[in-house]
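Only a single protein chain was left out; the remaining protein chains are all shown in position.
Right after this comes subunit A.
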Amino acid sequence: MNKSRGQSQPKKYGMVIDLDKCTGCGSCMVACMAENNVPFKKDETNKRDSITWMKVYRLTNGKPFPDHDICYLPRPCMHCEGHNGHSPCVSVCPATATDYSNETGIVSQIYTRCFGCRYCMAACPYHARYFNWWDPVWPAGMEEMLSPDVSVRMRGIVEKCSFCFHRYQRAMDKAHLEGRRDLEEAEYQTSCTQACPVGAITFGDLNNPEHKVHQLVKPDNAHSGRPQAPNAFRLLERLGTNPKVYYLSDREWVRRAGDNYLKGEGTIGAKH
């Protein structure tokens, strides 16, 4: 509970990614892999069984030069809220190996409980979940550089972006030692947020008006669940997954690429 605000609203950690700033450099992907001990496999040519908790998609408007335009869209796990916390993956896992935290709004994955049925992967429309088809491989010597805060996952289980939850735990431990029950905005940041060279990724508590993410999208003031910011949108919003990752773009075609608009449907947000 966020008592510093004098109210009992739970935290809702989320991300805002400014697509007009993103250059597609891939720093977020690299930082994520290094931070979270994301494994390699011997042959990485088949990208459909590679693990990339943070993946950068390349979108184009499909128009010829000089009207051609591209956009890079980083896609972490959306940490969907779904219907009352029933995100697509959480509600289907038969062994409660994935869970939605009401305290933080983060969808966690309990590796020691997962037995690899992959139903959560089938449920996730964002392809944000990955199965360990292979035993993890580390280049010689690199196993000594693995982060001690993050479990190394074995073959046969599902994993995904955790919003660097170990950083939250570490920050909370520090805060508790200092007699605090709450965190400052900067105390808990994901590795991709820190690594982004252009500051396209912002991370924080969407429920906290003092946090930048809240100010960027102002979800509390939204009508019918829509963010107030005219250039903000969420991926596949109409499916009801209620993701906690927001995207910003002034370009209408980019906002349209965020959801399946039917012919003739107006775009959410301002017209440019």
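Everything that follows uses one rule, which is that a residue touches a chain if its C-beta (ideal position, glycine included) is under 8 Å from a C-beta of that chain, and two chains touch if they have at least 3 such contacts; residues count from 1.
What we mean here is this: contacts and distances are computed from a predicted model.
Peer 1: For the chain that is missing from this picture, which UniProt protein name fits: "Polysulfide reductase NrfD", "Alpha/beta fold hydrolase", "Aldouronate transport system permease protein" or "MoaD/ThiS family protein"?
Peer 2: "Polysulfide reductase NrfD"
Peer 1: Would you mind spotting which of A:94, A:139 or A:199 touches the chain that isn't drawn?
Peer 2: A:94
Peer 1: Among A:77, A:106 or A:157, exactly one should touch the missing chain; which is it?
Peer 2: Within the whole complex, the residue contacting the unshown chain is A:157.
Peer 1: Of the listed residues A:73, A:106, A:196 or A:229, which contacts the missing chain in the full complex?
Peer 2: From the options A:73, A:106, A:196 or A:229, the contact with the absent chain belongs to A:73.
Peer 1: What is the set of subunit A residues that contact the non-displayed chain in the whole complex?
Peer 2: Per the touch rule, subunit A residues meeting the hidden chain are 46, 48-50, 57, 59, 73, 82-83, 86, 88, 91-97, 113-119, 121-127, 129-135, 155-158, 235-236, 238-241, 256-262, 265.
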